[in-house]
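With one protein chain withheld, the remaining protein chains of the complex are depicted in position.
For chain A:
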Amino acid sequence: MAKIQVEDLTKVFGKRPSRAIKLLEQGKSKDEILEETGCTVGVNRTSFSVEAGEIFVIMGLSGSGKSTLVRLLNRLIDPTEGSVWVDGDDLARMDDKGLRKIRREKMSMVFQQFGLFPFRTILDNVAYGLEIQGLEEEEKKKKADEALQLVGLGGYGNMYPDELSGGMQQRVGLARALAADTDILLMDEAFSALDPLIRKEMQDELLELQGRMKKTIVFITHDLDEALRLGDRITIMKDGRIVQIGTPEDILQHPADDYVAKFVEDVDRSKVFTAEAVMKRPEVLTIDKDGPRVALQRMKKEGISSLYVTNKDRTLLGIVHADEVSDLVEQGSEDIRSVLHEDVPTVQKDTVVKEMIELLTYKNTPVAVIDEENKIVGIVVRGSVMALLSGKEVSAVE
C-alpha cells in the first residue's frame, strides 16, 4: 500500500468555498471562480500516491498550489474537500489529538526559510520535535546530537541560528526533521533560498542520506533541474491541478501537454538520462565458442567494425576490431585472444549520458554498459546519444 494516498484533495481559500466547489465541478477555471465568488482555488481535486522510500517531487511555478498542497499533507492547512491517507488513516477527518500524533510520529517538515527558532541553540532547535514527543532530557540530547552529526554540524550545538550561514541553517532544519525520526519528510522548497553551489551540495547530501535512510520524501520545488536531480517521480502542477506525474525520463520523453513540453524544453537532457535509457542490445562474441570467422561474419551482418567479447556468462573480456580479426583469418589463426583489447570503455547502467560523452568522443568504439558483476548488459553508440540530446525518441533495449 502507498505511504501517502491523496484523493480528490481540494483547497479553496475564501468565504464561500462550497459555491466555489460547485463551480469547480462544472469545470470552471480558477480565474472564473475568483471572478464569481471571490474565492481562490489553491489546490484543485488532486489525486496521487507516494510510495514508501521514494522521493516524490512536486514541481510548479509560484501560484501553482504546490506549497498549499504540501501543507495539506500534514494539515497545516485544512482541506476543503478530499482525503489524505497516511498509512491508512485519513488525516482530513482526524481530530486534533490524532493529528498531533501523526505529526509527531509520522511526518516532519523542512521549510524554505528554515523556520528555526532564533532564541534556541542549534541543539535545542534540533531537539524541538523530540521535546514535543516528550522524550527524556538525556535521550533527547543524544538523538539531537546524532542528527547534527548526520548533517555534518556536530560541533555547532551550542551556537544560535543567526550565527550560521544559510546552508548551515538549512542543515539544522534538516537535522531537526531527521531527529524526529519520522518515516515521512515534507520538504517545502527546502533548498530554494540557498545559492546555487550550496544548493547542489545539499541535493547531493540529501540523496546520499536518502540512500542510507530510505525515508519517504515529498519535495516541493520550482526548479526543474532540482526536480529532475532528486525525484524518483515528479508531479508537475499548474493552477492547482496536477498536469503530469512520472519519472524524470517519462516527463522529458513524453510531456503530457504543451505546458510541460515548454517547461522541459531547455533541460540539459544529458544530465538526466542514464546509459540504460540509450543503450542497445549488444552483439557479442562468446570467447570459447566463436572463432574469428564467426566474428567477422557477425560484424559484416550488423555493419559494425568492432565486437565485444565475453565469457559464456556474458562477463565482459574486451573488444576485437574488424581489421585485426580479418588479419587473423588470413593468417589462418584461431586464437581470438591474441587480438583482444582488454582496455575498453565501460559505464554502469545508472551513469548519466553527460559522463559518457567524452568516452564516445575520443574512441571510435561503442561504450559497453556493464552491471555490478562486470557482465555486459548493453552498448551505447554515438547515434543514440545524439538522438536523445536532440529530443528525439530513442529505443532502449527491452
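Before moving on, here are some points about what is shown:
Note that in this section contacts are C-beta pairs under 8 Å (C-beta built on N, C-alpha and C of every residue); 3 or more make two chains touch, one makes a residue touch a chain; residues count from 1.
One rule holds for everything that comes next: contacts and distances are computed from a predicted model.
You can't see one chain of this complex, but its UniProt record names it "Glycine betaine/proline transport system permease protein", from the set "Glycine betaine/proline transport system permease protein", "Oxaloacetate decarboxylase beta subunit", "Hydrogenase-4 component E" or "Molybdopterin oxidoreductase".
When you scan A:Q112, A:Q244 or A:S384 for touch with the missing chain, the hit is A:Q112.
For the chain missing from the display, the contacting residue among A:K28, A:R45, A:K101 or A:R298 is A:K101, taking the whole complex into account. The chain not shown here is touched by just one of A:A52, A:L76, A:A322 or A:I357, and that residue is A:L76.
Listed by residue number, the positions of chain A touching the unshown chain are 71, 74, 76, 99-105, 107-109, 111-119, 128-129, 131-133, 160, 176, 180, 186.
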